[in-house]
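A protein chain is absent from this complex, but the other protein chains hold their places.
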Amino acid sequence: MSHDEFVFDHDRHKRIGLSEAVLCEGKSSSQVEHVIDLGVSRSEPLLLTRLSLSAFEALPPKCRDVMDFDEISRTAIIGRHPSSTGPARIAIVSAGSSDLPVVREASRTLEFHGQQSDIIVDVGVAGLWRILERQDQLHRYPAVIVVAGMDGALFSVVGGLVAGVVIAVPTATGYGTAHAGTTALHSALASCAPGIVAVNVGNGYGAACAALRVLRQSQDPTG
Amino acid sequence: MSHDEFVFDHDRHKRIGLSEAVLCEGKSSSQVEHVIDLGVSRSEPLLLTRLSLSAFEALPPKCRDVMDFDEISRTAIIGRHPSSTGPARIAIVSAGSSDLPVVREASRTLEFHGQQSDIIVDVGVAGLWRILERQDQLHRYPAVIVVAGMDGALFSVVGGLVAGVVIAVPTATGYGTAHAGTTALHSALASCAPGIVAVNVGNGYGAACAALRVLRQSQDPTG
Amino acid sequence: MSHDEFVFDHDRHKRIGLSEAVLCEGKSSSQVEHVIDLGVSRSEPLLLTRLSLSAFEALPPKCRDVMDFDEISRTAIIGRHPSSTGPARIAIVSAGSSDLPVVREASRTLEFHGQQSDIIVDVGVAGLWRILERQDQLHRYPAVIVVAGMDGALFSVVGGLVAGVVIAVPTATGYGTAHAGTTALHSALASCAPGIVAVNVGNGYGAACAALRVLRQSQDPTG
Amino acid sequence: MSHDEFVFDHDRHKRIGLSEAVLCEGKSSSQVEHVIDLGVSRSEPLLLTRLSLSAFEALPPKCRDVMDFDEISRTAIIGRHPSSTGPARIAIVSAGSSDLPVVREASRTLEFHGQQSDIIVDVGVAGLWRILERQDQLHRYPAVIVVAGMDGALFSVVGGLVAGVVIAVPTATGYGTAHAGTTALHSALASCAPGIVAVNVGNGYGAACAALRVLRQSQDPTG
Amino acid sequence: MSHDEFVFDHDRHKRIGLSEAVLCEGKSSSQVEHVIDLGVSRSEPLLLTRLSLSAFEALPPKCRDVMDFDEISRTAIIGRHPSSTGPARIAIVSAGSSDLPVVREASRTLEFHGQQSDIIVDVGVAGLWRILERQDQLHRYPAVIVVAGMDGALFSVVGGLVAGVVIAVPTATGYGTAHAGTTALHSALASCAPGIVAVNVGNGYGAACAALRVLRQSQDPTG
Amino acid sequence: MSHDEFVFDHDRHKRIGLSEAVLCEGKSSSQVEHVIDLGVSRSEPLLLTRLSLSAFEALPPKCRDVMDFDEISRTAIIGRHPSSTGPARIAIVSAGSSDLPVVREASRTLEFHGQQSDIIVDVGVAGLWRILERQDQLHRYPAVIVVAGMDGALFSVVGGLVAGVVIAVPTATGYGTAHAGTTALHSALASCAPGIVAVNVGNGYGAACAALRVLRQSQDPTG
Amino acid sequence: MSHDEFVFDHDRHKRIGLSEAVLCEGKSSSQVEHVIDLGVSRSEPLLLTRLSLSAFEALPPKCRDVMDFDEISRTAIIGRHPSSTGPARIAIVSAGSSDLPVVREASRTLEFHGQQSDIIVDVGVAGLWRILERQDQLHRYPAVIVVAGMDGALFSVVGGLVAGVVIAVPTATGYGTAHAGTTALHSALASCAPGIVAVNVGNGYGAACAALRVLRQSQDPTG
Partner (left out) sequence: MSHDEFVFDHDRHKRIGLSEAVLCEGKSSSQVEHVIDLGVSRSEPLLLTRLSLSAFEALPPKCRDVMDFDEISRTAIIGRHPSSTGPARIAIVSAGSSDLPVVREASRTLEFHGQQSDIIVDVGVAGLWRILERQDQLHRYPAVIVVAGMDGALFSVVGGLVAGVVIAVPTATGYGTAHAGTTALHSALASCAPGIVAVNVGNGYGAACAALRVLRQSQDPTG
């Protein structure tokens, strides 16, 4: 079967300021290979997400060689956008170290688009002093990505402390009634703190894209 | 039809230290009336829960006259156990003032069993300073009942601050993904703070009974 | 019972740039009255949400007289922040006219905080030309609030067309598998368009707060 | 144990115009082998669905040799109905290339019954231009099968553009709130576009059967 | 507030062969009145669905006078398409008489578009002879709409008996595990009979629209 | 650790007429081995359920040698009750051949208790003639166990045809909205046919026990 | 509209030993009236279920006069089958007095079919002595109907004590995680006691029908 089925959304970056990313989960190895070939031939940056280590290793060397692959976040970067300068304008905060893969999917997506981020992990509310001592720092960012599983209590606590855009990313950390991230998601959406927004469970990529949409506004007030 | 169907669990207080309570929701007016008659004839204290104002008003005067009825908590007390002395040994903390009916169902159940409680409401985590300034006070109670709806973030925050038994009572406060208390319940159970226990949504009565089981132990270390 | 239970989060506006709002659903008439008294005595703006017409009418005249009440959105405004000048920087887009109460909860929340908004309703994707002819206009706003029930397809379509922050507000419009807004919510979160964020079902207030967090960044790039 | 347990619905094709198909998932290798033997002995065309590569390879050569097996769609065809001539009367449209296995289950089922189909993949609404440039083409088919996961927004967009029968096939593409195809299914059923019909998640076979029921009517207006 | 929010999808009938219909559930009385005014001024047929008797009676006489209102199906017709001649080409079959409102929503939608239908109710599978004695009759229709609640077993039985397009409409008939139509819906989608398609719970309107899409093909084989 | 944790319910057969059975799923190999040792030493018949082939093979020879193991049903019998004579008094009917493991769990449980059963498989309602031609035969049994997945339509059809006790066993056959047996279960419980009873998904063992309770009554009318 | 839509399943009693019953919930008053007219003209016994007091009172006197109506169970009996003699062969046991409406729906259905039942209510397991002192009595019945809401623990306790057929009827008694009877239902089906069978939530009618199927076997061992 030919691979003509893959159609790049070629003007996405121009249209909405975000480059095309390819979700590799659910694609066969030959489909992923074909996407990479297409991407390389376009000479435009390309981000691959949910590319597991075993899926990466199943690719031919010519594909692996053009990629910057990260095992923890399961992301691969082919080319990238120019880096912005100055201090990081986005913080990524997480409740526990088990949330690291999602934290890094977000930071890698930002990096791909040329933005650095400051990462603060393991500040869950069971030891509340850990987030409280970061309060002043967190106040400085236009956008804060908060990554948490289990009860998602960190979303509300951060939402009540900072004035920036708070983007909640629920994760599947926890078991039983954590329901693979659903409880954290529902907590984010039903939060008692005003103006928190949420993305899908484990969607570090989407949180980063939302943060990029925010940054774009703060950099260019004419919209 | 005769009312022989109601069978008091007559030795419950002797067996487990808690008097029988009657859930009125779902019972017809004549069933509730019959229960009150039985209760009065037994000369033992009786607690009625989920007795709405309209259900109370539908009862004949002879029933209403023997009751101490409270509209907010929908409880009625007929007789009561002797009051313990000294400072309250149980605190009831709530996230918002909409949780008041459940707070009072708990405090009235405690009162019925002879225990006073200290009530601290409207200390939700969106304004974190409100609970933090209570931290020292909360440390003094053997048991703290925490009542919260929406995201239930207060459960984890209190659980990380105090050493007493923390009994979470989720409430139906909130809408959408608050799912009528289910999200708060799941948050309590999936909490990142260790050793939090939960009762059913809106079950102020059950939380009070659990607290009474705790007090019984702290008063009588031989069990 | 005294009303001491209500504790204003008095420094919220200074802390996170959003004034306190009171969710009236689930509060008794006397609780709402007490909140209004407190609010008036503080001489700070106060927003009431989910205040139904019948709940409004149950308030004493002294309360009703100090409010700007809107029946459709069930909001009441007491005092308000100074209006910003210039063209509206936020658009509110909805799929159908049944979504109007949520649209107006958002626009009223913005208005309370001094921001105007442009409202574009009834542009559901079943007649795709309606949203396509607005594409250029929508490109101009730092934030676009999209309000939709049923399948929530409008979220993805707008998310693929504009570069601003896209805040999805699912509504309960529809029946059966629309599941009172849950399907639209899940569609927003699982969207094929990158960087869409969501708030709770029917949460026009929260969407407006999130948009205000965005605007704050674009107005003040130092964060 | 004897294999007498398998009972062909031998007059199905005569009765409803569709040949018997066997769902192999959940059957043991010896059951599948037995079905093939029965099918061959009947001299009638037989379609096997959900036959994984490993299940295929576990069959004895005498079985494998009589089959036309396709790994991607997990289908095997034994004999087939005469092909109709003329241009394809059914289009199969999909949102992304991860949906390909379902697309091919549908196209193979049609092929088995003698119908060709036109396949258009990777036209998800995040890049709306991709489906819009196909609008005229899609208008020509009596039936359009639309295959999509995640938010299922493509169903409503196509349903609003074409006059033919629109058969939605949700797929498990996506994660988190995509809920393994449930969100796409609910979107299809709660669609704002009129007259869309749906089949089970991943049921390319069923969608093809429904399309064949449609074609049968358009070919033979007497019913 | 002005009513400019309602935007007719004015070329829908030309585009997809179905006239615009307005879902009245969730709209205020003044919104419905405004829609009717718009519809009348356009001189095109208009269908209102989910218009309850009380909502109908709340309309001003000038609105009620231009409508053909039916209480059982909660539909109102303003103008209508020319009737087709010849015998009915669509059958509507239902499991029980409680399903009648949905049956009539379908038949009224067909009638509005100029198509008659044959209605066969109360043929649930608990008394299987009732549907079996209709088998020959049912074989004659290009499309059969099957309306059933509870277990939805009728969908599979009809799907196994007839060759036409079988459109399942689950209803909320039943209680407990009937789950307000969800079980019947899931049964339709997971049916053991091939090629059954489903619409939303209670969506008689949608089933009729799907049937009209089918008829359009059988009348005009060029698509 | 000692194995003292296993406590046989030693008078179960005398008390309720059913011998103890051990659910092996979730038990470690050494736990199963210990149960078998205990069982053999008691000299009473013992039934093991959900013992997978790999779990069986992990047992030491001394255990495997005393068992009658069946791979398909994952059951092992150690000793058994005396067989009753005469024709089988229980029928087991299934919709498809994928349901065979559950069918056999039921028949093996009956056999263990000394009862034969007649097995009729692959009579799903998509080919309705298959069950109709068995109608007279099915009328003869005091109890009919019906095993079906997917839509569970067979339960209602059989329930409407026979006068015996109809015990529905839902199975996980099917995918998507079959929801691993939940849809078939809900269909059984919401059936339009009167007096159908259900057991847990896949619980062939439980269905057989229920049938044994029925037989016990028909054999001994004094109860 | 004519009432031709109601089709009696006229040979049901001959076929399966149970008379037709009509579920009135969801039917209009004129539909119920029509059913009664039909029933009376047939001169066969007829049972109406889920006929609320207000629905009963809305019927014309000619209908009310031919019925034996019971408000608690919401049943009406028109004619009835001859009563069997001898002691009751079915027991109905319930956990609490709130379950009474379901208990009586079962007892009235039995009475309609000529069978008496013994009723034992308010024997929930929180006071375990209540059911234990009934153990010998319960052993005497071929079938025991157990009615319980909340946790449904009574099902397992009875199932472990008696040898007769145990038919669990979950009820909606309780709140929160009782989930309107779903938890009790799931407990019945997942019971640790062998051979318990269940009917739908609140389905006293269905439980009685199942018990009648059992009795039929014990009275007539030839099936």
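When the chains are written out, they are named A, B, C, D, E, F and G in that same order, and each has its own residue count from 1.
In this text, a contact is a pair of C-beta atoms (placed from the backbone, for glycine too) under 8 Å apart; a residue touches a chain by one contact, two chains touch by 3 or more.
Predicted model only: the values in this text are computed from it and were never measured.
Undergrad: Among the chains included here, which ones are touched by the excluded chain in the whole complex?
TA: Across the whole assembly, the hidden chain touches A, B, F, G.
Undergrad: Which of F:Ser156, F:Asn203 or F:Gln217 touches the chain that is not shown?
TA: In the full complex, the listed residue that touches the missing chain is F:Asn203.
Undergrad: Touch as defined at the start, partner being the missing chain; which of G:Ala95, G:Leu110 or G:Cys209 qualifies?
TA: Of these options, the touching residue for the absent chain is G:Ala95.
Undergrad: Extract the touching residues of subunit F with respect to the undisplayed chain.
TA: Counting only subunit F, the missing chain is touched by 1, 5-7, 9, 11-12, 23, 25-28, 31, 50, 170, 181, 185, 200-203.
Undergrad: Mind pulling the subunit G residues that touch the left-out chain?
TA: Contact residues on subunit G toward the absent chain are 95-96, 124-128, 132, 150-153, 155-157, 159-161, 174-179, 182-183, 185-194.
Undergrad: Given the full complex, what residues of subunit B touch the hidden partner chain?
TA: Residues in contact with the chain left out: 9, 15-18, 21, 89, 139-143, 159-167, 185, 189-190, 194-201, 203, 205-206, 208-210, 212-214, 216-221, 223.
Definition applied: only the chains that are shown with their structure count from here on.
Undergrad: Compared with subunit C, which chain's mean CA position is the farthest off?
TA: If we average the C-alpha coordinates per chain, F ends up farthest from subunit C.
Undergrad: Taking each chain's centre as the mean of its CA atoms, how far is subunit B from subunit C in angstrom?
TA: Each chain reduced to its C-alpha mean, subunit B and subunit C end up 35 Å apart.
Undergrad: Distance between subunit C and subunit D based on Cα centroids, please, to the nearest Å.
TA: So the centroids are 43 Å from each other.
Undergrad: In subunit B, what residues contact two or more other chains?
TA: Touching at least two other chains: 96, 126-127, 175-178, 185.
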